[in-house]
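What follows is one structure encoded as structure tokens, with my remarks underneath.
For this depiction, one protein chain was excluded, whereas all remaining protein chains were kept in their positions.
== chain A ==
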Amino acid sequence: MSGSLTLLKEKHIRYIESLDTKKHNFEYWLTEHLRLNGIYWGLTALCVLDSPETFVKEEVISFVLSCWDDKYGAFAPFPRHDAHLLTTLSAVQILATYDALDVLGKDRKVRLISFIRGNQLEDGSFQGDRFGEVDTRFVYTALSALSILGELTSEVVDPAVDFVLKCYNFDGGFGLCPNAESHAAQAFTCLGALAIANKLDMLSDDQLEEIGWWLCERQLPEGGLNGRPSKLPDVCYSWWVLSSLAIIGRLDWINYEKLTEFILKCQDEKKGGISDRPENEVDVFHTVFGVAGLSLMGYDNLVPIDPIYCMPKSVTSKFKKYPYK
């Protein structure tokens, strides 16, 4: 059975396409708060599957612009919702993927940058919005968005890097803030932030060994990866763990074959899409991280994805590298 598993590309493309048409039900309202993120996940999955034209570019761009929150000067997940760093990054990623950052115009771009910078706190961390939640996820979000816009500055980067390094733990993992338990998603956000800031050299060789060790111990006998010790495997960790390993140059410290098999087992063979674990309900979040993980492992000529930005390499190769000349 396992030998015959293959990636059902066409089904996944149709699944992602279908998400956009289910517009008028209660379930759809329930996920409004994730809509812009959802479009980024869908578009990125389509790019990896080499089918970006499945979404109508003009429609997507005009939806992104309709999510602009003029009061706070950044992007909300849905029209008339509130701006947040997470959704702002999604908006910037979508526009960059379409090579359409110009549609922001000078005015919006200036406000956007000041929204992001304005959420940085004194210790270098970022809050997600004005209500003060701090998490290394937001450091990554802020640095990634500014980097895509080509607007990083040492005033922002240096304290952010200090903060990220404080989230490094004794076990080789990273937590959501200093003293918090290591979590694979935080490894990605912290290493990603350091990579964007071009500051991976702040980690010693010993630390890199420890980080690689903690990460590769996420693989379980069934092949899937978990996010923390003694937890269940989950397809999204294929991304958080693999991208982290890729960033520190140790991608092959886990077993590709077993992980590939685990991801492929999480496919819905009828309607397409990938779930967190075999037999569970699929969603676009696990679909993108499943195919992105496969792409990192070089599976079946998938379009190469950038482990730092989680966007196609063909897009990220055009970003200005920090520090700017």
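Operating definition for what follows: a residue touches a chain if its C-beta (ideal position, glycine included) is under 8 Å from a C-beta of that chain, and two chains touch if they have at least 3 such contacts; residues count from 1.
Everything that follows uses one rule, which is that contacts and distances are computed from a predicted model.
K.L.:
Among "Ubiquinone biosynthesis monooxygenase COQ6, mitochondrial", "Methyltransferase small domain-containing protein", "Superoxide dismutase" or "Geranylgeranyl transferase type-2 subunit alpha", go ahead and choose the protein name stored in UniProt for the chain not displayed.
P.N.:
Not shown, but named in UniProt as "Geranylgeranyl transferase type-2 subunit alpha".
K.L.:
Return the single residue from A:Leu43, A:Val60, A:Ala76 or A:Leu143 that touches the missing chain.
P.N.:
A:Ala76
K.L.:
Touching the left-out chain: which of A:His33, A:Lys166 or A:Arg277?
P.N.:
With A:His33, A:Lys166 or A:Arg277 as choices, the missing chain is touched by A:His33.
K.L.:
Out of A:His84, A:Lys199, A:Lys265 or A:His286, point to the residue that touches the absent chain in the complete complex.
P.N.:
The one listed residue touching the chain not shown is A:His84.
K.L.:
Mind listing the chain A residues that contact the chain we can't see here?
P.N.:
29-30, 32-34, 76-77, 80-82, 84, 129, 131-133, 169-171, 176-177, 179-183, 212-214, 216-217, 219, 221, 228-231, 250, 252-255, 258
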